[in-house]
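Taking it in order: structure first as C-alpha cells, then the write-up.
And then chain A:
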Amino acid sequence: MSTVFIALQANEETRPIIDAIVRDNPAAVVNREPAMVKIDAPGRLTIRRQTVEEELGRPYDLQELQVNLITISGHVDEDEDSFSLHWNS
Partner candidate 1 sequence: MDMKTDKKKLGLKEKYKLLTRDLGWETTYHTADEVFPYVKYEGIKVHDWGKWEDPFRLTMDAYWKYQAEKERKYYAIIDAHAQNNGHLHITDARYLSALKLFVQAISPGEYAAGKGFARLGREFPGVGPRVACQMQAIDEIRHAQTQIHAMSNYNKFYNGFHAFADARDRMWYCSLPRSFFDDALSAGPFEFMIAIGFSFEYVLTNLLFVPFMSGAAYNGDMATVTFGFSAQSDEARHMTLGLECIKFMLEQDPDNLPIVQRWIDKWFWRGFRILGVVGTMMDYMLPKRVMSWREAFEIYGAGNGGALFNDLARYGVRLPLEWNDAVKALDHMTHQLNLGLYQWSFGTAFHTGIPSDEDMAWLSKKYPDTFDKYYRPRWEHIKKLKEAGTPFVNTGLAKLCQVCQIPTPYTEPDDPTALCLRESEYKGELYHFCSDGCQRIFHDEPEKYIQAVLPMPQLFQPPLGGDIGAWMNWVGLKNGVDNGDYDGSEDQKNFAAWRATATSNQ
Partner candidate 2 sequence: MAVASTKPYIGAPRDTVANFNGKQLVYVCWEHHLLFASSLMFCVEPEMTLGDFLHHTVRPLLEADPDSAALDFTRAEWQKAKIAWTPDFNASLAANGIRHKELLRFHTPGLNSLGA
C-alpha cells in the first residue's frame, strides 16, 4: 500500500494538531526534521476537527491548516469535520 504524508511547520500551533493526528491514526509515523514535522501513514490519514479541538482547547476550523501546511501526498477530501488523504492503490 502506498504511503500518504502531510508535512507541517514545527511550531506552537501545530503541536496539538500533530498530537491529534497521532491519536486518530495509530499507524502514522512522525518524523521530526529541521523546522518541520512530516507524518507518514500507510494508505490513508485523517485529521478530525473534534480531536484537534480537544487537543487545542478551542474551536478549530480545519481550513486553518492552510497556514502551517508544507506539503501533502495523496488525494484530498475535506469537509468541515475532517481532512483526509488517501491513495486508491
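The rule is simple: contacts are C-beta pairs under 8 Å (C-beta built on N, C-alpha and C of every residue); 3 or more make two chains touch, one makes a residue touch a chain; residues count from 1.
Picked so that all candidates are chains of the complex that A comes from, given by their letters.
Values in this document were obtained by computation on a predicted structure and should not be read as measured data.
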| item | value |
| --- | --- |
| In-complex contact of chain A, chosen from 1 or 2 | 1 |
| Parts of chain A lying in touch with candidate 1, wherever the complex brings them together | 2-5, 7, 9, 33-36, 63-64, 66-80, 87-89 |
